[in-house]
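Omission of a single protein chain aside, the complex is shown with its protein chains in their original locations.
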Amino acid sequence: SEREDGAAEERNESEPFIFAGAGDMRSLDPILASDGETFRVARQAYETLLRHEPGGTEIVPGLAHDWEQSDDGTEWTFFLEEDVTFHDGEEFNADAVCANFERWYNFEGIYQSQSVSYYWTTLFGGFADNDEDLDLPDPNFAGCTPEDEHTVTIEVEEYSPDYPGAFSMIALGMMSPAAIEEMEGEDIEGDPDDPAYPEYSQEVGTVAGTGPYEFVDWDHDAREVEMQRFDDYWDEDRAAQIQTIIFQTIEDENARMQALQSGDIHGYDLVAPADVQNLQDEGFEVPERGVFNILYLAFVQDDAGFEEREDAAEALSDPDVRRALAHAVDRQNIVDSLLPEGGEVATQFMPDTLDGWSDDVPTYDHDPELAEELLADAGYEDLTLDFCYPTEVTRPYMPSPQDIFEFITHDLEEVGIEVEPDSYEWTQYIPHTESGGCSLYLLGWTGDFNEAYNFLGTWFADYRPAWGHDSDAIFDTLDEAAAEPNAEDRVALYEEANEVIMEELPGLPISSSPPSIAFAPDIDPPTVSPLTQEEFAETSFE
Amino acid sequence: MPLLTVDDLSVTFTQRGERDVHAVDGVSFTVDEGQVVGLVGESGCGKSVTSLALMGLLPSRGVRVGGAAHLRLNGGSGAGTPDDTIPDQEQQGSVDLLAADARRMRDLRGSQIAMVFQDPLSSLNPVVPLGLQVTEILTRHQGLRGEAARTKAAELLERVGIPDPRRRLREYPHQQSGGIRQRALIAMAVACRPRLMIADEPTTALDVTIQAQILELLKDLVHNEGTALLMITHDLGVVAGLCDGINVLYAGRVVEAGPRSALFAAPTHPYSVGLLHSIPRLDAPRGEPLTPIRGSINDNIAWNDGCAFAPRCDRYTEACLEGPPELRHRSGEHLHRCVHPVGEGHQEGPASGAGPAATSTMEGSG
Amino acid sequence: MSQLMSADTGTNEAAAGGSSLLEVHDLKVHFPIRSGILVDRTIGHVRAVDGVSLTVERGSTYGLVGESGCGKTTLGRAVLRLVDITDGQVWFDGTDLAHLGSEQMRRQRRNLQMVFQDPLGSLNPRQNIQSILTEGLQVHGLSTDRQDTRRRIVQALDDVGMSGRALSRYPHEFSGGQRQRIGIARALVLEPELIICDEPVSALDVSIQAQVLNLLEELQRERGLTYLVIAHDLAVVRHVSDTVGVMYLGSLVEEADSDTLYAQPRHPYTRALMSAVPVPDPTVEDSRERILLHGDLPSPSNPPAGCRFHTRCPWSQPQRCAEERPELRTIAPGHRVACHFAEEIAEGTLQRN
Amino acid sequence: MSKKSDRIDRLAELTAARAEDSEGHSVWRESFHRLRRSPMAIVGASVVVVFVLVALLGDIIAPHDPISQSWRDEVFPNRNEFVGPRPENLLGLDNMGRDQFSRMVIGARQSLLVGVVATVLGLSAGAVLGGVAGAAAGLGGVWGARLDAVIMRVVDVMLALPTLLLAVTVAALLGPSLVTVMIAVGVAQVPIFARLLRGSMLAQANRDYVLAASAVGVRTRRIVVAHILPNSLGPVIVQATLVLGIAIIDAAALSYLGLGNPDPAVPEWGTMLADAQRFLSGAPELAVYPALAIIITALGFTLLGEAMRESLDPKLRK
Partner (left out) sequence: MLRFVVRRLLQLIPTLFGLSVLLFAWIRLLPGGPEVALLPENATEEQRQALRQSMGLDDPILVQYGRFLGDIAQGDLGVSTQTNRPVLDEFLTKFPATAELAITAMIIAVAVGIPLGYFAARRRGGLLDMAAVTGSLVGICTPVFFLAFVLKVVFSEQLGIFPSLSRQTPGIDATSITGFHVLDGVLTGEWDAAWDAIMHLVLPGIALASIPLAVITRMTRASVLEVLDEDYVRTANAKGLHHSTVRGRHVLRNAMLPVVTAVGYLAGALLAGAVLTESVFNFGGIGQFLYQATQERDYPVLLGFILLIATVYVLINMLVDISYGLLDPRVRVR
């Protein structure tokens, strides 16, 4: 019987921690991904030079225990941790860092596509040898130099507010040089818009990071990723507690909750607001994350070749119409009824915790009469607008898109606008809205790091069909801010940009709200992060 | 004591919301060992119901069965040794088929009383090989299994005149002709040498030449085995050639009964007479017109109101409506149930064709 | 064969002027047996009717008997072209029906009517009696005047012994005998010359049978109708027919007037049939000599060579019967037999084996 | 003389009870009479009648606008706070603060619309295919047999696609909309109707009365139209009733899968049910109402269809 007890204990010890997300990860190599589901998993296996403080947005040391920047912000020197090994036994050092950066910089073919290496192109521009068909910006990356074994300098062409935040992006997680060598030969097949991921990114075996967990298995059919504690992890304080961790995919938020309630999983992300109270009552832990996102309603002013949208686009080009829409929508009501506790109406396109948030932006109170008046004056008494929303999806900033859509629709109809509803599944929704296929649509953004440009620049750095809004005032202000290494000046420019944006109103920021995550009662959960960057190494069974 | 004594058998179908149907209404007759007794009558007169009642095969719901039907037993084949569970009366050598419980009836059926049905195709299970359908009765009542059962089955088929019996045992009913099927059914019926066999229109579905074969076979079996046969048919010709005693049924009651010679020589009930005159006879000179019975069986009245046959009867008088007529002796064993039997002087008959049936229905008698 | 070619239209000398109303010449109806894996192929034929010739005199009744499956029904239907004729001619009143165009044939049907075996099945359950009876008149353009139509159908009903009150009722509301009367009325209303009765009484009770048989006879007397009566019951056929044809496996084996046939059956099959019919008379039954046939009717898709009956014939002779198919030959005026040894058997020189 | 007629009267009286009155009853009418006595039919028909009335008179019955979020200030789905039944809102409010009762009522209309249109679509296309095949096979000789074979092959192939799956694919290819659902559900029923009608026609074509009609000289076309078809319609009508029930369930399933009307405000039982599952802990009734409505309505049609099937069954016809 002793033996049996032992076996039972052992099993208990190896009992996996199961966490459910809403989608499967896409690639074992984070540079090929841009979605939260992939990053959540990747974050456990890879580490970046810098990282964010647990539970906050402050940048703190990662694989580099220290870093320096040149005054013009073009040279970044990192002092690396010693005794760090990759999962495959390779040593982490300055050469390894450069191997990674050189690899990314030298991407060729479809690797260069936006849909493959979104974060590289966003943060470092183009590549050593830009593919002409892909319409890429010039690279901002200028080289990586190992100063010594554990010191490395990364040079960029010009300053960008994305630095040093960029060095904390898990997309730029450090990969073992041996693995890089092995991946080298693999090409991406298919279309630039619809790439077929290379095998190394789909089958466990090649990739290797330095994180507290290493990949064991990725079951594509069951859509499960299994990870094992990495026993040679370098930082004892942050070493993993639980032996095995499994990320499972459960698309339906209801099903996720039921799985947690029936004990099939130990935690899940993207909890519906309605369930929070309920789960808490039943003894589940629903720790509160900070707020670091924006939900907005876009007013698209260009038909982008969609002929049926011509009239709508013309109407939306009229600033008064846009203002009328802003007054029509009862944002407070949305926050009160649909968003989780702690949500707030957004006055501008970024959360108020971020430097650059302005007190002086024009505000648009809920005022249906005014809205009607504005519409009448503009000559759009019977305006018809198509309005898109995504189905079957929950986003951190948007727990129930359809409900929000219905609220807004109702508000718009109250002021006499006729709404033509249109819905798309999430993977269709993004490209469709991005190409300017909808006049009104709901979308949002969760910040990657603590910099206003990460919000504003994402949308308004230049002309986008997604907005159809052409405004030198906005573009210039943001350009100027982007080139301003001085933090104080930069913040001032951000404030100005916010004011201009809210004046011109290319869209209506709706809310910032905390996304919820839930854990079983017997779990000691990780510190939750406003950036949704939880480190599951902290997790343990109670 | 005769082999089978049916005493005042009545079967009533009751269905909620509908009038009771007295399908069989006080039928009595006897069958002696080695005797062939016929039940004749038109469709719907209760022949099959009588046979099913005797076999205990009527549905358990919605049926009321009355009277008694004693089957004499004399220990020996099938029934097994005396046994406490069998009622006293039975120990003395007879069993009331209408009162026996279901288990007891299962033991009796197939071993003491057997039955042959009208339609040989539908009476055989289409998806079970013929052989198994024959051997299963041997297994059930004689405990024969495997090769022994098969050999016995082949013998049985051979006996009823089926050529190549071994092959047939492997085949299925649909592969056989009508005659073979009926022979196979008869083989099953005689498999355990029952004391009584009931044949419900065994030849109706068959051609005349095949019918002749089957009738010959039945005669032969009765002759050689001493099995008594209750022959149910609507064909007076068949009865004439086969039966010793005949019961003519009409609307659930026996209207005339007697030994065949007496009955055919001098039928007394107008119904029997009518039947005989309705049939074109092969040996009669051509051109002799038929004298059919008026109307159809739907034109009956209830026995309680008088003679059920009255509306179709040429000899009908008011006396016929004074309650149900009795079954009376005419001479010897010749019985009839008629107020104005043929051949006993008939005073007051309505003119042919002006009978009530002609006015109350649209069917003239031509 | 050559006759066939020339006989597309026009009149046949043999038929013209004579008193025969219907002449069937060497009629064949073969049903293809189809089977196949992807596409159905014809792998054989059911020779339902295989070379039958017969003549029906105007105003007389021709009776056709035979075992089930011997092709009686098919023959009757072929005359009406309700099945496709494979070969042969059907002369009706001087016209070869077998080679008429379909519309011409349809028109001809007015003159040839049919009474079916199953009285219920042959009446459309959703038509009331009026519409059943009027339909024939309508399709032949005879129902121009409402009142005249009604008079005709009431008359037809009256003829079969039913009252006009039946008109609004539906088939399922009648008894079997009444339904058969309706079936006859449907045929009568068109005032046809020939009525083909396919087992007109075999689905009926004995007492009703007699009613219907009497009705048929009466109608014939009154209107001079011609009948082709098909039945498996020899007694019934003999009772109603002037001439009786005995069929076996698709062909006629004997034909004679009905008294002759009973008195002097010449074909072994007829004899067997005759001896098998039970007679409701114990004395006759007890004394009768029986000729029991063994076995069943062979399959019409694979009929035996030579004489079709030789497999079951008690008189069958080894060589000839198995190899040579006997012709239907006249052995006495109006008496035709298809047996090689008809005379020998009759004289008693050939014994049953 | 009088004595004789007395006698006749007496007998006539005794037999009269069975002679029935001479008013004819068609098979349809007899079936209908049987139907009226069947409890199954009564329950089924009542449900169907109520449903159809509600669907047709929805605007009158519904006390409130089913789309207007009139009470949205009172409902807080994010805090699991809902408003249950109360005098002005008989079934309470939904998660958007709309009158649930009005939504249920108006939702019936969508279901009826989908059910009827889909059934009519499936029935007419199926009946045309099946009718042509049946007529061709029953009467058409060699060429008829070939035409029949071709049509039935096509139908076989369609039958090889499971109905809902076919519907899902059709809906996915055409994009979500109410029309899509109708087409999808309707198309899925085509082969069923086709087979049914053809089988039923073939069975009728072999009946003697068809032969009798052509023996009388009735033209083939008329035989098909006046004799075979009317007698073959029984099972088709039964099936149509059953399909109405199935269509309502299938339409709900498609809406549930997000392939229905893309405007979530328009009340539709399937969508309402799918939506309300999120609030099962706070307001389970929001899911239960539409679920029950779907089940009961489908049950009503099914009961009616089954009862009709029984009443048309020739075996029960005496």
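Going in written order, the chains are labelled A, B, C and D, and every chain counts its residues from 1.
Here is the rule we go by: a residue touches a chain if its C-beta (ideal position, glycine included) is under 8 Å from a C-beta of that chain, and two chains touch if they have at least 3 such contacts.
All values derive from a computational prediction rather than experimental measurement.
The chain omitted from view is touched by exactly one of B:10, B:28 or B:123, namely B:123. Checked against the full complex, the one of A:425, A:479, A:504 or A:538 touching the unshown chain is A:425.
Across the entire complex, the residue among D:82, D:101, D:193 or D:256 in touch with the chain not shown is D:256. Residue A:436 is the one among A:36, A:177, A:436 or A:507 that touches the chain not shown. Mapped onto chain D, contacts with the missing chain fall at residues 153-154, 156-158, 160-166, 168-169, 171-174, 245, 249, 252-253, 256-259, 270, 273-274, 277, 280, 287, 291, 294-295, 298-299, 302-303, 306. If you put the missing chain back, the residues of chain A touching it would be 15-16, 18, 190, 194-197, 220-224, 226, 244, 246, 248-252, 255, 258-259, 261-264, 304-306, 391-392, 425, 427-428, 431-432, 435-437.
Chain B residues in contact with the hidden partner, per the touch definition given at the top, are 52, 55, 57, 105-111, 114-115, 117, 119, 122-129, 132, 136-137, 140-141, 172, 174-175, 185, 188.
Quick note on the criterion: only the chains that are shown with their structure count from here on.
Averaged C-alpha coordinates put the centre of chain A at 50 Å from the centre of chain D. Mean C-alpha position of chain B lies 33 Å from that of chain C. For chain C, the set of residues touching two or more other chains reads 165-166. Remark: chain C residues 67-68, 161-163, 165-166, 175-178, 181, 205-211, 213-215, 217-218, 232-236, 238-240, 258-259, 262, 272-282, 284-286, 290, 292-297 touch chain B in the complex.
Across the complex, chain D meets chain C through its residues 20, 22-28, 30, 141, 207-209, 211-219, 222, 226-227, 230-231, 317.
Chain B makes touch with chain C in their complex at residues 42-43, 161, 163, 177-180, 207-213, 215-216, 234-241, 260-261, 264, 274-283, 285-286, 289-293, 296-298, 362-366.
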